[in-house]
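FYI, not all chains are in this one, though none of them got moved.
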Amino acid sequence: MDRLLYGAAYYDEYMPCERLSQDVEMMKKAGINTVRIAESTWSTCEPQEGVFDFSHVERVMDAMEEAGMGVIIGTPTYAVPTWMVKSYPDVLAETRKGRGIYGPRQIMDITHPAYLFYAERVIRKLMECTAHRKCVIGFQIDNETKPYGTAGRNVQEKFVKYLRKKFNNDLDALNAEFGLNYWSNRINAWEDFPDVRGTINGSLGAEFEKFQRSLVTDFLRWQAEIVSEYKREDQFITHNLDLCWRGYSYGVQPEVDHYEVAKCLTIAGVDIYHPSQDQLTGEEIAFGGDLMRSLKKDNYLVIETEAQGFPDWTPYDGQLRLQAFSHVASGANSVMYWHWHSLHNACETYWKGVLSHDLQENAVYREVCTIGNDFKRIGSHLVNLKKQNRVTILVSNEALTALKWFSIQMHGGSEDYNDIVRWMYNTLYHMNIECDFIWPETESADMDAYEAILVPALYAASDAVLERLNCYVEQGGTLIATFKTGFANEKVKVSHDAQPHILNRCFGVTYQEFAFPKQVKLTGESLAAFSDKDREASVFMELLMPQGAEVLASYEHPNWGRYAAVTKNTYGKGSAVYIGCKTTENMLEKIFRETLPETILTEEPEERFPVIVRKGVNDLGRKVYYYLNYSGQEQNARYAGTEGTELLSGRHVTNGEALILPAWGFQVIEAVFPS
Amino acid sequence: MDRLLYGAAYYDEYMPCERLSQDVEMMKKAGINTVRIAESTWSTCEPQEGVFDFSHVERVMDAMEEAGMGVIIGTPTYAVPTWMVKSYPDVLAETRKGRGIYGPRQIMDITHPAYLFYAERVIRKLMECTAHRKCVIGFQIDNETKPYGTAGRNVQEKFVKYLRKKFNNDLDALNAEFGLNYWSNRINAWEDFPDVRGTINGSLGAEFEKFQRSLVTDFLRWQAEIVSEYKREDQFITHNLDLCWRGYSYGVQPEVDHYEVAKCLTIAGVDIYHPSQDQLTGEEIAFGGDLMRSLKKDNYLVIETEAQGFPDWTPYDGQLRLQAFSHVASGANSVMYWHWHSLHNACETYWKGVLSHDLQENAVYREVCTIGNDFKRIGSHLVNLKKQNRVTILVSNEALTALKWFSIQMHGGSEDYNDIVRWMYNTLYHMNIECDFIWPETESADMDAYEAILVPALYAASDAVLERLNCYVEQGGTLIATFKTGFANEKVKVSHDAQPHILNRCFGVTYQEFAFPKQVKLTGESLAAFSDKDREASVFMELLMPQGAEVLASYEHPNWGRYAAVTKNTYGKGSAVYIGCKTTENMLEKIFRETLPETILTEEPEERFPVIVRKGVNDLGRKVYYYLNYSGQEQNARYAGTEGTELLSGRHVTNGEALILPAWGFQVIEAVFPS
């Protein structure tokens, strides 16, 4: 990419009045150089079956082209027109709750031939109309695609065929692996296969969800292939991947295999929404960014992020600017708002865009102007930021899903897979240790490139993955894993040998029992200085019995006192740390400090959250340092690089120089000499 | 009406034993002069299709006639007999949740021809049997009617016809006004109209609810017309209107247009239930009463209110009496209990009547006797109380529904339309400022008669209504409106000019952004004496930018400090106050004191809640003052009228005389000379 993309989703067709030229003017003034259009306009561009009208797309492309702005074309397939549902009611997905009713977006069966037939036709028509246009810089296929719970007869029949293939037609093998004898769920003939929507079998249930994720991969690959027939070399294909949603972008997406989907994209794209005002921390910006950057080991696009957003997100002065630069500091090559104008009808009226409902300049627009013009001015120093991280976190859809079926929360616990991921991630973030992500599918060579792998709650994994991790340690790596790792295989069958399965070798520890920690603290020689509150164990507690490992902490409790809580083991050339319970973040930080390789710890900046430090190398081969203040109070930092230039002010900065960061402010320093 | 009606719903057909003559004796002793019968007896009076048996109605009328008591006849249509559902299962409404199952009352489709056919026949038969009876003083059509969520195919087809008419068959206009382009919801042919039950479009959804309310109006008008064919001149037609239910009668009824329904009634009727014991405040009695009195600008009937009610309503000594006189003080011409005896079966067994399950005299019955005999003695001084209030509150079903679709609560707020209405109302109530209600449909002349109009959260309103309010100020009125006023039009399309739409002219203020107040206080010169707690902002916060208005209060907050919170503007001959956030009641009281016209403030009694003062003029043209003590402690008051008589004791009272009000007690003073 040759410049930072700065822009917004633009919905000319939602406008309550003619605004196009005025909007273009306002955008240009703000330094906006890209709009995303067309992605939810099926009923507008195909008003009746086979009748096409792309005039609303054309007119926007015309205007943008004239203004010298870029356009991302979204295929319009994530919301179907009324006529399709009227004629083919069963394009709406049949889920556990039955068939949906028309109204919401994203409720169709993405495997249904009628849907696919119409989708293909409208995509091709749209491509014919847009792909050759100069202003069109790339394509977004569909939007935030999910399986939408599709589980009708057709889908279930596909699933049975999938299982027959997976198990080489061997039903006994399936019964054994999934443990279907339990509660008489055994299936003795393929034609007896029951409605999977009712299953209580976690192996079968998780497998069906894996199958549903594969439907998303297939669907997006199919769209990418169609688009590829039309697109120019210089045009990208992306998708608006989104994270697990908890009112904001929280964690690993349970319903989509990001790793697989990314293969059909030329660049990863994402939407990142996050708390704001006093709750703005940058955690989601960094988390989502690191995840996206890791997918294709390259820069990525932020396709949507909040401008004003909800009333509890209305940004304070400076926050929007801090956010924009934070995205870029994580390796984003774009910052695009959802959306340009606030909607006057329908349902997302309070998810406000850059402009308020009055469509006039406002506080947010004015801050957008400063960002856009900064990007214009210094963007060439910021774009294509590359990182070489030494730490990575292993995340897994299989583990997430399995830990949903066998939830910690079921009998008293309080957290799920993503909470454990975020606990590890946030601790690194607050320490200013940058990291990447890997997946079970990541190739060994890529895995071995890291000096430390963190493994949150890898509840379900194949023996092969566990053996590779074991081997990684043996060959000199540092592995830090939490409770619930290595418990079940990829079919969610719990191992019947010593826990953690296979990994007990490298960890030098095993356990047979576990409980919920109630008034349990960690204790150990090195914890003398820790407060009672900092020593609290929470969420889940495995009763560890070292088999050679060193005990870093034990449980303080009348009955559980004889068990270890955190252990460290030397194995081969490497070292492996096992954390048997959820700890406080301070405790985890201490564990990291004691067990991460020196090479990592010596690079750790002296700043800590709320000052966030991000680094990378730019297109000029120079190192760039971001010092970001995630607080409403002025903060101090110290520049750690070699002689440099603060890019916004042009100020010269020397190593060790004190930096003053205003509330929600930041500095970006580029080393003078290439590293 | 020539006397206060005092009575109860009477269910002879629910009695576990023969009780009629004994009940009549007990009623007479208690001073009860009216019973309401027949309103849920369809299965009894038409045991099989076309077979009629009104003997249970006749025998009660006979007994009451002999005892000289009046009877209100309820049409029995709100609960259908089993045979109807057996033969025509689709008389049960199909709702968002599907078709109902027989059992509860009020689950039928009030538009279904089969239901209407049978309903008309049984009403006519009942009228033939009752209308000519001397004891029958009036009719209640149906009971607490609602649309019951009816949304089956037939209803939706009616709705589409309604829309075609409303939009002159112009689908493009509908798409534009409702913003259906969003998420591809655009409808390009009438025959494509999707099932409205699934819609996520707030404009379409709110319009359907408005349509559903019109079904109630149509249904009740139709019943009223049938009854009118039979009724005598001296017999009234009423309906048991009920308020928004939150375990008690809370606010504006969302599912019925009271204003429209009232047109087909000769007198408004209402049920009012409220917390009791230590929670008894009189707020609901006053609120419901003021609303009902305003509907037809006349006295009204309290058709149902609690005797013992639920276990948490079992009244303390004196409370029932205080309640009865409070109803009359608001302009009620009746106090009727639901119900005479407690039920021994079914489901409302714990909603206890005057008599407990043992059907004997009890504490409540003994208090009823004192009330009944007081009414007999001094009722002619109490009946037909008239009021001439200077303040009114504008309430709107459209605003309520729109603010449900775009709920403040959606992303962190905590209140809805009725909470804001009650906040304003309760503040006036506690200040002893009596008020009326008006609706968007109220005629201009009626509106102009008031010196001040309060407008809680008029979220959706037509331009015409907003222009009228603007004009009201211009011509000298005082307008006090809250946040969320004038945001969207009556189709729930948000205005795309300066907020508040149109009214920004009279308010001299606008805003572009809003947020939820978190640790935000109001601040201003005149607030120095206010405690931190009293200065808290809550619920929602608009960031006001004065365009000429005087700032009464600003926000105290690191980021929002530059915005105004409460403003006052002189516009034409009048003045307009805008309140940008929810405040404490003390703060709102202060705003009222600073901004209401002097004429109102000088009339304000010196008493404050828990002493409530109500006033009016009786049939003798004399002013009547109620001093009501809503507390368990003795209270003092001071008589503000001219030379008068305390009606219960006959005691002579002079202006300025100190009144001692016992716990849950009261005094009623009639001025000696007509005013």
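The chains carry the letters A and B, assigned in the order they are written, with residues numbered from 1 in each.
Basically, contacts are C-beta pairs under 8 Å (C-beta built on N, C-alpha and C of every residue); 3 or more make two chains touch, one makes a residue touch a chain.
Keep in mind it's a predicted model, so treat the numbers as computed, not measured.
Every chain here is the same sequence and 2 are shown, so how many copies does the full assembly contain in this file?
Assembly-level count of identical protein chains is 3.
In the analysis below, only the chains that are shown with their structure count from here on.
Once you find the CA centre of chain A and the CA centre of chain B, what distance in Å lies between them?
50
For a test of understanding, state which residues of chain B touch chain A in their complex under the given definition.
Within the complex, chain B contacts chain A at residues 176, 178-189, 191-195, 197-203, 405-406, 410-413, 488, 492-499, 510, 512-516, 518, 540-541, 543, 558-559.
Given the complex with chain B, which residues does chain A contribute to the contact?
Residues 11, 13-14, 16-17, 40-44, 47-48, 76, 79-83, 85-86, 100-105, 247, 277-278, 308, 310-312, 314, 316-317, 342-350, 352, 356-360, 362-364, 632 of chain A touch chain B in their complex.
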